[in-house]
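As you look at this complex, bear in mind that one protein chain is not there, while each of the others sits in place.
In order of appearance the chains are A, B and C, and numbering begins at 1 in each one.
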Amino acid sequence: MATVLSVSGSPSASSRTGLLLRHLDQRLIAQGHEVIPLDVRAIPAEALLGADFGHPAIVEAAGLFARADGVVVGTPVYKASFSGVLKALLDLLPQYALTGKTVLPLATGGSTAHVLAIDYALRPVLNSMGAAHIVQGWFTLDKDITVREDGSLAVAPATAEALGHVVDQFAAALDRTPVLVAATAS
Amino acid sequence: MATVLSVSGSPSASSRTGLLLRHLDQRLIAQGHEVIPLDVRAIPAEALLGADFGHPAIVEAAGLFARADGVVVGTPVYKASFSGVLKALLDLLPQYALTGKTVLPLATGGSTAHVLAIDYALRPVLNSMGAAHIVQGWFTLDKDITVREDGSLAVAPATAEALGHVVDQFAAALDRTPVLVAATAS
Amino acid sequence: MATVLSVSGSPSASSRTGLLLRHLDQRLIAQGHEVIPLDVRAIPAEALLGADFGHPAIVEAAGLFARADGVVVGTPVYKASFSGVLKALLDLLPQYALTGKTVLPLATGGSTAHVLAIDYALRPVLNSMGAAHIVQGWFTLDKDITVREDGSLAVAPATAEALGHVVDQFAAALDRTPVLVAATAS
Partner (left out) sequence: MATVLSVSGSPSASSRTGLLLRHLDQRLIAQGHEVIPLDVRAIPAEALLGADFGHPAIVEAAGLFARADGVVVGTPVYKASFSGVLKALLDLLPQYALTGKTVLPLATGGSTAHVLAIDYALRPVLNSMGAAHIVQGWFTLDKDITVREDGSLAVAPATAEALGHVVDQFAAALDRTPVLVAATAS
């Protein structure tokens, strides 16, 4: 059983990224993991943008990262890269806030032309933060996620299968990360 | 004579990035260009982070980009990439806000180990926004910029020469961009 | 009138990249430019792989780069990046072999999922070689290029229009690069 921080990096209230992460959280919870959801847009804007490392909301967010064994990082792809608000949060964390942690990178976007943004834009940032293991991520097309009238999420079957697979690989990797290695990672 | 928007993407009030850009603005002004300074941190945080494309501050910033013939984009390097606040602004501009424009990418940081962040992280974003010409940029080490007691900037000689050179190349490229090509760039 | 080196980086004899470049060469020739075609696979393998900077074929290729005002660089996308054979040639050129030159990056591939390889993989390499101006490139899907029985190339209409546009922008940029700037680019 691991503690997973599930971070949505979307600036939008009706974000597919956010809905998707909350949907995938359920799969991790069903496997016995503790999941802590974190929506970047719920952090006060002046804390995120003011470079104020001591703001209580930033200190709290940093504490959530410190506690987590694994982190799911989800972002919409804008202008061929991750969202600015996600990066604004990461910028306020310690340089090695991901040391010893297992990370699952996820992205959503309108076109498959943005798929490589996960590996070329997001992954180098996560790696610079000392992540022990960044598992294979997944890019989900906006059109494959639909919100039902009751607010629940309908995911296209092939996408649901692929996402289930990457979440399970992430969970398997979480189970394999021994505390000792986490503690000594540079 | 061209109109240049000079954008500092630092979240910090005492930013070397900001000071450096304002310093370089003088060289462009001395060459007869109109320079409009824009500090991302002067934009209200709730406008930047709320995905509010209609906020007056965002509309105004978008207008500045639209008016400019050239754009200087300066960012500190954090976690192997550009700052989140800079990207938060870019995320709120039209997809092709740089179409037909000449762009000078600049970065500051504590270690030469971050030099490639300009070409691997920042440039692909600027390119996705349709920039007509992104000239060779420059990475300036923090230690090569010192603030004098009177608030003016002292730049190490070799760095000052290199920066003067990239600014002059940017200015030369600005002079060469015909309006017609700008208008038809995709 | 400019001299353009048109480099196909495909290792395959029946390469769509090669056919496409030779097809686009015609457009540049019709505009009055001198076009020199260079197929990386025509360079002796032992010269490319042996790190033999003095091999006559490498010296000749380096001379073609030195003579050119502009360079078209075409590559298939393999494993999310440019081809190894293309890079093997670039590795044998002087570090600043593209100084002062205008460059058009092109790629071909089987899926739009590889589009960003131009900006994230190829462009940083070209930039590190001192290119004065890397214009907007284009990624062409394999399925949009067909070889007719007579060996000529049929390009899907929308793709043909887009390619015509990027070639014309490249040609316009070529015409604007003054020799002096080329000579002093760092």
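Operating definition for what follows: a contact is a pair of C-beta atoms (placed from the backbone, for glycine too) under 8 Å apart; a residue touches a chain by one contact, two chains touch by 3 or more.
Keep in mind the model is a prediction, meaning the values are calculated, not measured.
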Chain not shown: contacting residue from B:Gln95, B:Ser111 or B:Ser152: B:Ser111
Omitted-chain contact residue, chosen from A:Ala2, A:Ala97 or A:Ala173: A:Ala173
Subunit C residues that touch the omitted chain in the full complex: 11-13, 41, 45-46, 48-51, 78-91, 95, 120-121, 124-125, 127-129
Positions on subunit A where the hidden chain makes contact: 116, 119-120, 123-124, 127-128, 130, 132-136, 162, 165-166, 169, 172-173, 176-178, 181, 185-186
Those residues of subunit B which, in the complete complex, touch the missing chain: 80, 111-117, 119-121
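The definition used in the following text is that only the chains that are shown with their structure count from here on.
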Distance from the mean Cα position of subunit C to that of subunit A, given in whole angstrom: 38
Inter-centroid spacing, subunit B versus subunit A (mean Cα positions, whole Å): 29
Sites on subunit B at which at least two other chains make contact: 120, 124, 127-128
